[in-house]
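Missing here is one protein chain; the remaining ones are kept as they sit in the complex.
What follows is chain A.
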């Protein structure tokens, strides 16, 4: 299934980029050579364990890390070819938020949000105040303008970070483990805010995380990073429902704890053929399974299952044991109705 068509042409392009660090006189690779396009308006997730290279990768976009080779294009600007002043001008068009928020502790919330405006040369205090008020309203912190960061909760601090990142009307928002320091409930509200910003401001969002659940909730596409290599890349629904690389499978299992708990060969004692059915979108709303089973006279036994959403897409995944003479006919009918089927080893 192709990526959602909401996104447009490539706005961030990595062309044969690699990065290594010099440690003790030796080049240690952090990212193997790769090319990658991130489309205008999409929410692109990069998932990996710590040390996989995802922090480095996201910092290559605004050149906080300079690539050891290859080119990074933002729109049609080659970031790697810019001199310092031009690079600073480009960076103002790329917002960034951080795991530990990185707010100025000595400044009020309003001054923190005004900071990028002032850095960019804004001098009209009335205009700055108006823009800050507008930004704080967007993130729901109007009442906290005159407080200091130390007086806010983690979720509120990240909202300040988001308001600050949006101040100069960027076209790209980079999120560096933006929810990793937050509790689950706050994580959900910050992710909702990011999704809303992506939708309403048509902003391209690139986020890195080590939690598949973050990817599932907000991302359109995902790249799985393992030891400096992109080992899997695709629409989140494809990667999530049909993970291929072992690292991806582990990430998916972490998001679905009950499946990981089942262990090796969980269906050894179950009779019949073991099949995993994936329903997406409209297929989740029709009683296809019961109709096909009735028509073909096949018996089914539900072994595991869930119904949830991947971003805006409802999906269901059922693991079934099928018994009967017409199992193949039943599978063909299910496939015909748009249900994806994998046969699992027993």
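Keep this in mind: a residue touches a chain if its C-beta (ideal position, glycine included) is under 8 Å from a C-beta of that chain, and two chains touch if they have at least 3 such contacts; residues count from 1.
Operating definition for what follows: contacts and distances are computed from a predicted model.
Visitor: Any idea which of "4-vinyl reductase 4VR domain-containing protein", "D-methionine transport system permease protein", "Thioredoxin" or "Protein ImuA" UniProt assigns to the chain that's been left out?
Guide: Result for the unshown chain: "D-methionine transport system permease protein".
Visitor: Among A:64, A:77 or A:270, which one touches the chain that has been omitted from the display?
Guide: Of all options in A:64, A:77 or A:270, contact with the hidden chain holds for A:64.
Visitor: Would you mind spotting which of A:12, A:46, A:94 or A:178 touches the chain that isn't drawn?
Guide: Result: among the candidates, A:94 touches the missing chain.
Visitor: Where the complex has a chain not shown, which of A:25, A:105, A:184 or A:287 is the residue touching it?
Guide: A:105
Visitor: For review purposes, identify every residue of chain A that touches the missing chain, sorted by number.
Guide: That gives, for chain A, the contact residues 62, 64, 84, 88-92, 94, 96, 98, 100, 102-107, 115-116, 118-120, 147-151, 164, 168, 174.
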